[in-house]
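Just one protein chain is left out here, and the rest sit where they should.
So that you can tell them apart, the chains are marked A and B in the order they are listed, and the count of residues begins at 1 in each.
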Amino acid sequence: MRDTVILRVVVKVLLPAILMFALYVQFHGEYGPGGGFQAGVAAAAAVILYGMVFGIAEARKVVPRSIVNTMIPLGVLIFAGTGVVSILLGENYLDYTPLGSKPAKGQHLGILVVEFGVFVTVASTMLAIFYVFGGRADEADEKAKNEEGGE
Amino acid sequence: MVVTVIGIIRAHNLFAVVMLGGIYSFLMATVLVVLDAVDVAMTEAAVGAGMSTVLLLAVLHLTRTREAPLRHAPVIPLLICLLTGGALVYGTLDLPPFGQPDNPQNLHVAPYYLENSIEETKSPNVVTAVLASYRGFDTLGEVAVIFSAGIGVLILLSRRRRREMVVEDEGRSRK
Partner (left out) sequence: MNEFLADLNYWVTIFLLVGGLYIITAHGNMVKKLVGLAIFQSSVYLLFISPGKILGGTAPIIAPGFDVYSNPLPHVLILTAIVVGVATIALGLAIVVRIHEAYGTIEDDEVHDLEAD
């Protein structure tokens, strides 16, 4: 990406706002529009924006690939694990009633946990997809440069 | 939206196609807000206009940006499309009227969700309540699909590209 001061400054100003928005959407999802899916995409978009402007290598320093790759199954596990916990507490799979002191509280907590699982999976999957595509693009660029240098 | 789709069909520059696709997604999000689906609109704006545009641009960067002209006149596809379209328009004649509260699809489980979700889950946003609680199985399945799609992309693309491998593939294809 070409160096443009405007782009860099604007991105730096926007990034915290986007991340805050993602978290707001995540935890305010039961009261307003939003939830794990949207928040995951928004959070991934923040890192992707950073990667597009400052280079993917920089983005990988902030959010390393190993973390992303662990987070993909982790989200699914959080979701499925919630179901297992409710089985252990003597209810049906994915029935959150026993998680809290009152049924409604349990449901509330269950929704929050499950939404968090969704968030983790969606955000990390989007990010992982972006990393591999972007990594390919960088490799292609380097190869083109090397070939030009060789000839 | 109709205009953008016609534009996408006619444009040969793939870059233009991708940009029109982004515009299309935003228009779709606006329509969804009008139809009261705010959650869906938010997702569509973030995913359709943001993520898929970025991915398509990355692929264009890896491949090429011009589409080859069609080799033969698209008679058969056109015929198929017209037939499908005709059948679907015929089908709309039997659909219930738009936006009436007593349509069959609005009488099944939706009223139950709307009435009981706030007592049972304390969540004013019914979409979230249904998504995470009443239809938790569905959502678990969707998450699993996303998970496996992500793994698939990683498997397909994260192997480092080697010159020999490409040559070998080409050799196999020539046989």
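Everything that follows uses one rule, which is that a residue touches a chain if its C-beta (ideal position, glycine included) is under 8 Å from a C-beta of that chain, and two chains touch if they have at least 3 such contacts.
Nothing here was measured: the structure is a model prediction, and the numbers come from that model.
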Touch criterion as defined above, residue of A:22, A:112 or A:129 at the omitted chain: A:129
Of A:37, A:79 or A:116, the one touching the omitted chain in the full complex: A:37
Chain B residues touching the omitted chain (full complex): 1-2, 5-6, 8-9, 14, 17-18, 21, 24-25, 28, 31-32, 35-40, 43-44, 47-48, 51-52, 55-56, 58-60, 62-64, 67-68, 70-71, 74, 76-78, 80-82, 84-85, 88-89, 92, 95-101, 103, 105-106, 108-110, 113-114, 117-118, 124-127, 130-131, 135, 138-139, 142, 145-146, 149-150, 152-153, 156-157, 161, 166, 169-170, 173-174
Missing-chain contacts mapped onto chain A: 31-33, 35, 37, 40-41, 122, 125-126, 129, 132-133, 136
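Keep this in mind: only the chains that are shown with their structure count from here on.
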Chain A-chain B separation of Cα centroids, rounded to whole Å: 19
Residue numbers on chain B that touch chain A, as the complex places them: 38-39, 42-43, 46-47, 50-51, 54-55, 58-59, 61-62, 119-125, 127-129, 131-133, 136-137, 139-140, 143-144, 146-147, 149-151, 153-154, 157-158, 160-161
In the complex, chain A residues that touch chain B: 25, 29-38, 41-42, 44-45, 48, 52, 69, 72-73, 75-76, 79-80, 83, 93-94, 96, 103-105, 107-108, 110-111, 114-115, 117-118, 121-122, 124-126, 128-130, 132-137, 139-140
